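Remarks on the structure that follows.
One protein chain omitted, others in place.
Each chain gets a letter, A and B, in the order it is written, and its residues are counted from 1.
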Amino acid sequence: MGVKEGKGPQARWFDKILQDDYYGEKTFEKAESKLLKNSITMAIEKAGLKKQTIDVMLTGDLLNQLMSSSYMARDVSIPYLGLYGACSTMTESILLASVLVDGGFCTHTVAGASSHFATAERQFRMPLEHGNQRPPQAQWTATAAGAVTISQSLGRTDKPLCCITHGTVGRVVDPGITDTNFMGAAMAPAAFDTIRAHLTDTGRKSSDYDLILTGDLGRVGKKILLDLALKKSSQDEKDESVFRHFRKVYEDCGAIMYEDCQDTHAGGSGCGCSASIFAGRIVKEMRAGKYKRVLLVSTGALISTISKQQGETVPGIAHAVTVEVM
Amino acid sequence: MDALMELLKVFVTGGLICVIGQILLDTTNLTAPRILVIYVVAGGLLTALGWYQPIVDFGGSGATVPLTGFGYTLVKGALEGLKKEGILGVITGGLKSSAAGISVALVFGYIIALIFNPKAKD
Partner (left out) sequence: MKFQKYANSFKDRPKYVSNCIKAFVAGGIICLIGHFIKDGFLSIGMNQETAGTWATVVLVCTAQLLTGFGVYDILGKLGGAGCSVPITGFANSVVAPAMEYKREGPVLGVGSKIFSLAGPVILLGLATSWAVGLIKWVLQIIF
């Protein structure tokens, strides 16, 4: 985790907090790569596994051509599949890794994602030292990485393990937002679509979950998603029962990543946001018995620097995975 | 008293020009670099219409320090060039009059960029 995240309310859950966002490297890109590398190595160690036994790792980040992930993969030499799902990468990688494991193609896999404020900012927005004001709806790309191992069986462990039981691949939903600072609004409809599809497919209600956690909608996007759910429920009886108590179980990683006083405006964003909170906090809490069944819905805004300049709207995507304690 | 009045004029003129920029920033999707471009072009056009000179006469540095003043210098240079050397003066006049500002910004900026590293924000 980066320095700023280490000063936030979630700090006590993270395994390693940096003293310096350069992480002893010459560039921020290398720092992000090292961050991801460390989090993957730690995930493997914690599972009591060895690097050589990992069949495949699926990771991604926000940079062009997945720079951080690819260079991380060069260094760790584990078979590697690079994924890009914007900030939804964490659930995308977990989902695909569990499919590979469930299908019997792999025994041990690692899924992870990373983001870095400085690398994302320079690619997507303004130079760091440029004196400008961020609008109130803007979000702060989290400097963070998170990784989990997904295996067929780890044998006996002293604490219960988490299992991926369901996965829902999301559709790209484009609500027509052109303001690239307003990503919460661009992603909220996609998150809503995926959650609704997931609940309808599985025949569950939102109250069947102890926690429904979206990735990085931020404070504004969170409000929009809650309102969308409420509106839909008031229109349709079926949706009403599906989304009953949604407000009670719903939370957003971006909205809880920072304190209000940290001046991030609408909260955190980036692949690392949901990756670190899920791998750092939720998994630990689940294994300690706080939650039994969690739906993780990482959300992504599929923008590129080119689409932005060409005046395209910002399409959103969200994937969901159900995690249960066994 | 006159000196104080002059300072007040500079302050108010400069301040008001910036407030227009702030309103553009807050109410539209325009980003800061676009606003800079708009300011330079607007300053140039106002100068061409003869409306910016009175503002400069009134506000002094308050009108020349904001980027509209950069447009003012460019257009004034081109027009002076036209008077002296005809069409060639139009081509050279703009850069000639703003040469100091542009040269310093680029070369000194280059040196600074080579010396300093960007800092992560927290």
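Please note the rule applied: contacts are C-beta pairs under 8 Å (C-beta built on N, C-alpha and C of every residue); 3 or more make two chains touch, one makes a residue touch a chain.
The structure displayed is predicted, hence computed values, not measured ones.
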Checklist line | Touching residues (missing chain, whole complex) on chain B | finding: 6-7, 10-27, 32-33, 35-37, 39-41, 44-45, 47-48, 59-62, 64-67, 69-71, 74-75, 77-79, 81-82, 86-87, 89-91, 93-95, 98, 100-102, 104-106, 108-110, 112-119, 121
Item checked: Missing-partner contacts on chain A, residue numbers -> 26-27, 122, 126-137, 175-178, 182, 185, 188-189, 220, 223-224, 227, 266
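Convention: only the chains that are shown with their structure count from here on.
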Next item on the list: In the complex, go through chain B and note every residue touching chain A.
Entry: 25-26, 29, 31-32, 118-122
Next item on the list: Please give the residue numbers of chain A that touch chain B in the complex, ascending.
Entry: 2-4, 7, 20-22, 28, 117-118, 126-130, 132-133, 135, 143, 178-179
